[in-house]
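As you look at this complex, bear in mind that one protein chain is not there, while each of the others sits in place.
Let's look at subunit A:
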Amino acid sequence: MTLNDWLFGRLTVQAALPFYSAIATAAASIVVVGALAVVVLLTKFRLWRPLWSEWLTSLDHKRIGIMYVVLALVMLSRAVVEAVMMRAQQAVSYDSPGYLPADHFAQLFTTHGTIMIFFMAMPFLTGIINYAMPLQIGARDVSFPLLNSVSLGLTAAGAALMMISLCIGRFSTGGWSGYPPFTELAFSPDVGPDYWIWAVTLSSIGSTLTGINFAVTIYKERAPGMHLFRMPLFCWTALCTSILMIFAMPPLTVATALLALDRYAGAHFFTNGGGGDVMNYINLFWLFGHPEVYILILPAFGVYSEVFSTFSAKALYGYRSLVYATMAIAVLSFTVWLHHFFTMGQGANVNAVFGIATMLIGIPTGVKIYDWLLTMFRGRIRFAVPLLFALGFILMFAIGGMTGIILANPGIDYQVHNTVFLVAHFHNVLIPGLLFGMLAAVQYWFPKAFGFRLNEKWGRTVFVLWTAGFLFAFMPLYALGLLGLPRRTVEYFQGAYRPWTLIAAFGALLLLLGLFAVGAWLFVSVRQRDDNRVPAGDPWNGRTLEWSMSAPPPEYNFAVRPRVTGRDQFMRDKLGGMAYLRPDEYEDIEIPLGSAVGPLLGIAGILCGFGLTWHIWWMAAGGLLLSIGTVIARSFVRETTRIVPAGEVRLQHEAWLGRLAMERPASRDQEIAPSNRGLALADGS
């Protein structure tokens, strides 16, 4: 072994630099230039220190939540651009190789899927839950604030590996599910699958820890009187999602770990020879993969429940049935994973059982849809942006759900499996059922987080572009799928596909505009922030506890822990004239001090993952030692919390109550006018 091998492993200039296609070079340059621009700007405005001490090392669940959402939005931009590139390729590749080399196209669909699931959807929903759930149950923080920061660090490390893979070396070409034997050494000897393995492993460990953290928080940190059946529905969906995370992420970690053993240690778990069996991988992967679908979708269901109830000015219809439906979905999600591989070779009886179980999930989901419709029935509906997303969701998700029921029939699945029909189906459930929900949540909770409302017009533009873009991009894929176009096709020779791929490319273009509109939405809103301030904290005439405090909330959330006597406690208080009361006494509040453990473990994760990917063993070992050392060093830190004295809490709370007394209550007609300063005229039911 030469010194060069020892120092750089398999990393050589030739293998590393992205000069295999002009487009890859351009993409890598954009990432490098973007990263440099961020560094320059941070230096120029002297933001490194505040970024480190107030954000990266913060253990405040609200800040961690916001960082998760920022990560999700960054990764969303990359994955949307990749999607547009793929649709553009298919639009021009009739009887021609198109503009993308096949190998590059394969990397694109792999990174698109991996990013959208692990580094867009998961961080997005984790961020939203992180922000809203503790406020809704009346908690001061999550149960394990440090663990929360560690989860973020690990997830961000996985995302960083994804970005590094764009510049150094190539990513896997094996699809987001990484099926062996293709991802085994025999067929993918390069570093691509290794990047995939370590990025996904880091994020799956982060998600498992997050799941534990959220579940314990909901079980242990609820305010006095907040019985489980008094929780806002979003908390119920957060609870079910967390439990799914705890049970569903480990099979993925096991699957990727075994695949790593195959690739690194010459094991034969999933190889063709040596006694390996690919089907074990497929089974393990979907044992994770199906519950994952519900991990993604349940929080959005929770957001929609809050949105329908708030913007219809009515209590949620059928609260209990919604809770039971959520639980039923969570349990049933563990009984259907085989429908992802009906064609793997097991018998018809097995397929039938799992097909029927799959169709059963339609029942609780239907219950939910009717409950939401009945929540709006005879309500005073305001067509605010979150409600628009929610309405779009109901219409489009119903179609996506229907095609799911169609696919649940093994006979039909044999016909259309591995075609773009399937691609159309899961985008049809995930875009309305996840992304719309998260965007609605951003519009809904943004004023709480930052103290000003987002621009309503741009919000509507985002909604229109994403809805139209989605319909144009994915409805043609149903037709294409029935015509037999296989998914992940780089080039085709069947003229009948051509019109549909063109329409889909047009839709993708609209989605790209939608992405830009999201940027404009945030940019314009920040520019106009002084017209839209809501310091009183309740811009939507909200029903749940998070609206009962200032916007943005103090670090300790509640000056005095609320006492809960029923559902929609804040609405009860407002109607009964019991909101914004001056408490008799305040008490000292203990809050966690910031800690560098989370970011350090993230850096250790990047070093370890990168070292393993390129066989740079000193770096991998260094990363591992750094993580162990960090944890040991942390155990010597004696001072982990600080006390906010009761006097200070009193001062802050009274200052806010004083400001509140000067605000004029806004009626719902003034909701999007500057006169809505976050104090709502109490009406509703």
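Some notes on this structure:
Simple rule for what comes next: a residue touches a chain if its C-beta (ideal position, glycine included) is under 8 Å from a C-beta of that chain, and two chains touch if they have at least 3 such contacts; residues count from 1.
Throughout what follows, contacts and distances are computed from a predicted model.
As stated in its UniProt record, the chain not included in the shown complex is "Cytochrome bo(3) ubiquinol oxidase subunit 4", which appears among "Cytochrome bo(3) ubiquinol oxidase subunit 4", "Carbon-monoxide dehydrogenase medium subunit", "Iron chelate uptake ABC transporter family permease subunit" or "Potassium-transporting ATPase potassium-binding subunit".
Note that of A:187, A:219 or A:370, the residue touching the chain absent from this view is A:219. In the complete complex, the residue from A:287, A:513, A:589 or A:649 that touches the missing chain is A:287. Contact with the chain that does not appear here is found for just one residue of A:338, A:408 or A:603, A:338.
Residue A:247 is the one among A:182, A:247, A:426 or A:450 that touches the chain missing from this view. Although one chain is not drawn, the whole complex shows that of A:7, A:38, A:51 or A:279 it is A:279 that touches it.
Counting over the whole complex, subunit A has residues 219, 243, 247, 251, 279-280, 283, 287, 331, 334-335, 337-338, 344-347, 349-350 touching the chain that is not drawn.
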